[in-house]
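Encoded as structure tokens, the structure appears first; notes follow it.
Of the protein chains in this complex, all but one are displayed in their positions.
Showing chain A:
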Amino acid sequence: MKILLVFASLVAAACSEQLFVGDQVLRIMASNEEQIALLRALGEQTELQVDFWRHPASPGHPSDLRVPFPSLQAVKTLLESNGISYSIMIQDLQKLLDEEKKAMAKSRRTERSTSTFDFASYHTIDEIYDWMDTLVADHPGLVSKLQIGQSYENRSLYVLKLSTGGSNRSAIWLDTGIHSREWITQATGAWTANKIAEEYGQDPSVTAILDNMDIFLEIIANPDGFAYTHSSNRMWRKTRSINAGSHCIGVDPNRNWEAGFGGAGASRSPCSETYHGPYANSEPEVRAIVDFVTNHGNIKAFISIHSYSQLLLYPYGYTNTPVPDHEELHEIAERAVTALSSLYGTSYEYGSIYTTIYQASGTTVDWTYDQGIKYSFTFELRDTGRYGFLLPASQIIPTAQETWLALKVIMQYTLDHPY
């Protein structure tokens, strides 16, 4: 029986999504040879499209017949008028198939998630890339994976797209891990992607957001750097590109954007942690996002996540001049920070990059803001220096949970204030 169901679902999967809506499976008890002959003849009537899951063999032995919805009336009338007793074994075949598919996916997910991906620990790039595929498999129709380019060392740059359909809907972008040593950010990115996928259909706010907008999440924005933090230097920040004429490697991907590029607040020296690079967008990791954002053309909120310092920042970093939308961004930041600290009392400061941390030129959100993406924010997650970049894994989930509340404020605000 189970085999037949699986076969049916495979057929359905191969042909189309909803093949068996309203179809029923009848258990028929033929009491004599005459009734057996009648049933066999029923099976031959091509216009009825019935098929026997268990063929009529001999009287007293049940036979199982799948009857497509349009033929139900005719078949039942035939059985009744000939005194052939039957019962309805499966009320709606499609419903049963759907439930089974869900159960299978759930157990696959449980197996995979409990034995493979632990959100409460730090992972390698391969582990995160593998997990991304399982997230896509677990949420078909909601989560897909895009490749937006390749890193300097030819690693794939993947972005998860969370979407319920539409065509080029307005969208929200999140990225984590652009500075590879900020391990809490990639970990938070993974947790957040999973959270959004789970909350769709459950949380009214997330559901409303995804019913109207798409969310793009680049969890490992600097894969070369990230691999290097695992293999060689835990404190590596930049990309791993070779700098002509220097033995020093890498460009600061948060100084490489075309916004005040090369000005005060970045370094001209390839050996520096804030080296801006030979020219704007020289880094393929940065170029990939620039191209994506430009081609998409409909991103309304852009959130770039860093650590540490517990800050929520908005543009500008390259100049002390406030952005035109300064008051609105300040208010959003205040609300977001209030939501964040409501969970564990973690306190954040907020303000423009320039006034709150330092002058920084060529930064991501300065560029996105100047492209017209009004709601551009940078987070600096936990902590304030006790562990700094080496935040213990026990703080991953609390950090992700509290940050989630702030992200929801920003996303909901973006949904409520279209422009």
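Just so it is clear, a residue touches a chain if its C-beta (ideal position, glycine included) is under 8 Å from a C-beta of that chain, and two chains touch if they have at least 3 such contacts; residues count from 1.
One rule holds for everything that comes next: contacts and distances are computed from a predicted model.
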Protein name as given in UniProt for the chain not displayed, "Non-structural maintenance of chromosomes element 4", "Mediator of RNA polymerase II transcription subunit 17", "Latexin" or "SERTA domain-containing protein": "Latexin"
Sole residue of A:Pro140, A:Gly165 or A:Pro392 that reaches the chain not shown, by the stated touch rule: A:Pro392
Residue, one of A:Leu19, A:Leu96 or A:Ile357, that touches the chain absent here: A:Ile357
Selected residue (touches chain absent from view) among A:His139, A:Arg155, A:Arg237 or A:Lys300: A:Arg237
Selected residue (touches chain absent from view) among A:Thr134, A:Ser163 or A:Ser272: A:Ser272
Interface with the undisplayed chain - residues on chain A: 121-122, 229, 234-235, 237, 252, 267, 271-274, 309, 347, 349-351, 355-358, 384-393, 395
